[in-house]
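As you look at this complex, bear in mind that one protein chain is not there, while each of the others sits in place.
Going in written order, the chains are labelled A and B, and every chain counts its residues from 1.
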Amino acid sequence: MKEIICIVCPRGCQLTVDEANGYAVTGNGCPRGAAYGKSELQNPTRVLTSTVRLTGAALRRLPVKTDRAIPKGKLREAMALLDTVVAHAPVTEGQVLVADLLGTGANLVATREIPAE
Amino acid sequence: MYDLIVLGGGPAGLAAACRAWQEGVRRILLVERDDALGGILNQCIHNGFGLHRFSEELTGPEYAGRYIRMLGQTGVEVRLATMALQILPGQDGAPHEVHTLSPTHGYEVLQTRAIVLAMGCRERTRGAIALPGERPAGIFTAGAAQRYLNIEGYLVGRRVVILGSGDIGLIMARRMTLEGAKVLACVEVMPYSGGLTRNIVQCLQDYDIPLYLSHTVTDIKGHDRLEQVTVSQVDANRRPIPGTEMVFDCDTLLLSVGLIPENELTRQAGIEMDRRTHGAVVSEAMQTSVPGIFACGNVLHVHDLVDYVSAESERAGAAAAAYLQGNPSASLPSLRLDNGAGIAYTVPQRLHPGIGEAQVFFRVNRVTGPAAVVAENDAGETSRFRRLRFAPGEMERITLPANLVATAKEHITLRLEEGSV
Partner (left out) sequence: MYDVILIGCGVVGAATAYQLARYDLKVAVLEAQNDVANGTTKANSAILHAGYDPEPGTRMAALNVEGNKMAKELCRKLDVPFRPVGSLLLALSEAQKTTLQTLYVRGLANGVPGLALLDREATLAMEPGLNPELTGALYAPTAAIVNPWEYALAMAETAVVNGVELHRRCPVTGIRPLPEGGFALQTPRGEWQTRFVVNAAGVNADKVHTLLEPVPWKITPNRGSYFLLDKAEGSRVGHVIFQCPGPNGKGVLVAPTVHGNLLVGPDAQPVEDRRDLGTPASALDFVRTQARRSVPGIDFSQNIRNFAGIRANSDQEDFIIQPSPAYPAFLDLAGIKSPGLTAAPAIGKRAVELLAEAGLVCRPKAQFIAERHVVRMDRLSPAEKNVQIARDPRYGRVICRCETVTEGEIVAALHSPIPALSINGVKRRCNAGMGRCQGGFCGPRVQEIIARELGIDQTAVPMDQDGSWVLAGETKTGREVTGDV
């Protein structure tokens, strides 16, 4: 049995996850909590949000995210990769900058629309 | 002459303007001091926004983007890089004046029948908490460091201590760690965190950053750039305990020690203020003590979820529309919402008895386990709202039943009740 706090939403439910019993979750306020509890003990994942360099616009950085959670253990590697990415304005929200980031199946996408300068 | 001027183009102003337009108001001006709409959301590039409002998890810029596109489909006039300098309330039904300054229109006096105040809030600074020690560079409010990092692409330091466990500080602990800085500690003077629990988990625990509760910064060293901070444990009265000092060699101290609604214009206009929220006193329609002037979002009280800012601001926009369409309420209603034991504040502070059920935001002033908030009116009616826990860092929302509101004579009192729940 393991106690964790759910981070799916701001409510912060106290989950109890029973590893010995198929990772059954109790204490969750919604089904998403149950899914989180299961995954957090087996393969913890996080959405990565950061920035990449931007050219051709008044702003110098473009906010980005992975369009789904990626394994926690790959966050550092993903950050190193982001260092090398340069986006060019105009950029649309949701535009894919890197497809299948580090083989995680997640795409790196822009989170702000930036018109050309 | 405008029907409605909305001051502020952050989430509150955007939602209020959109909703007022949807309700049929046509001559609307939105005034924003920055060069872009979206307010502080533009620098909040992390995710976690919009679960209530849009049923999906968005980043700050994405959340702002939804409303900016919504506004783009209306005929609301937008003025960027425009600073409101003064509000002069109209007397006896005369229009209100808003004085603005901008590079394109110069100094202007604008007339309007209604105003929505949506100027947001600012961060408490080192001065506000009279932090002792030297005054080197390297001490930033968390939001200023966030702007440098997320908008401008600069890292403000490499070895970081964070004072205060407000959400922006926690978010910045993670952001700076991922950008290569070493966050040595997060220090909180209270015995509980000021931020959301999930941010403690995903921003501190994920990166093994220690959180020192009941501790504060008691000395700062460095002539030019920060070199060292001393952290001490505090007693129950928040006084440092001698002998508990820990010294951190660091070049950066981030302050996440609270937000203050930015109400200088409100005060100047003579609008009645609530010293608990540092915002205006409002009715359930978000109307202030001056008829035709409404307030919503962080200028009214500091929210921890933008979703609630949007909901509140949409109510303000709708109420401004109703006011303009000939349903004005003369002044603040007399039915008071009082703060009993354990309640830090409520918004609204006043209610019209005949409104039916009433949505109320409030904060408690201590951490509890399972507990209830009890609303009791002066006719002896009560309602209970149970939660597994309460914490000052988390704003709560309840809906008072119509009957409780309707039967109240002068006041309804909210209080926190622990145990026997």
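Basically, a residue touches a chain if its C-beta (ideal position, glycine included) is under 8 Å from a C-beta of that chain, and two chains touch if they have at least 3 such contacts.
Every value quoted in this text rests on a predicted model; they were computed, and no experiment measured them.
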Residue of B:D167, B:D251 or B:E376 in touch with the missing chain, whole complex considered: B:D251
Residue in contact with the excluded chain [from A:R11, A:R61, A:K74 or A:R112]: A:R61
Contact residue for the chain not shown (choose from B:L101, B:A344 or B:A402): B:L101
Chain not shown, touching residues in chain A: 51-53, 61, 80-86, 98
Touching residues on chain B - with respect to the absent chain: 33, 81, 83, 85, 99, 101-107, 109, 122-123, 125-128, 130-138, 141, 143-144, 147-149, 152-158, 179, 181, 218-221, 223-225, 240, 251-252, 264, 267
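Please note the rule applied: only the chains that are shown with their structure count from here on.
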Separation of mean Cα positions, chain B and chain A [Å, integer]: 26
Parts of chain B lying in touch with chain A, wherever the complex brings them together: 35, 42, 45-48, 51, 57, 59-62, 65, 149-153, 175, 178-179, 196-198, 200-202, 206, 304-305, 388, 394
Residues of chain A defined as touching chain B within the complex: 4-10, 12, 14, 46-51, 53, 58-61, 63-65, 72, 75-76, 79, 93, 111-113
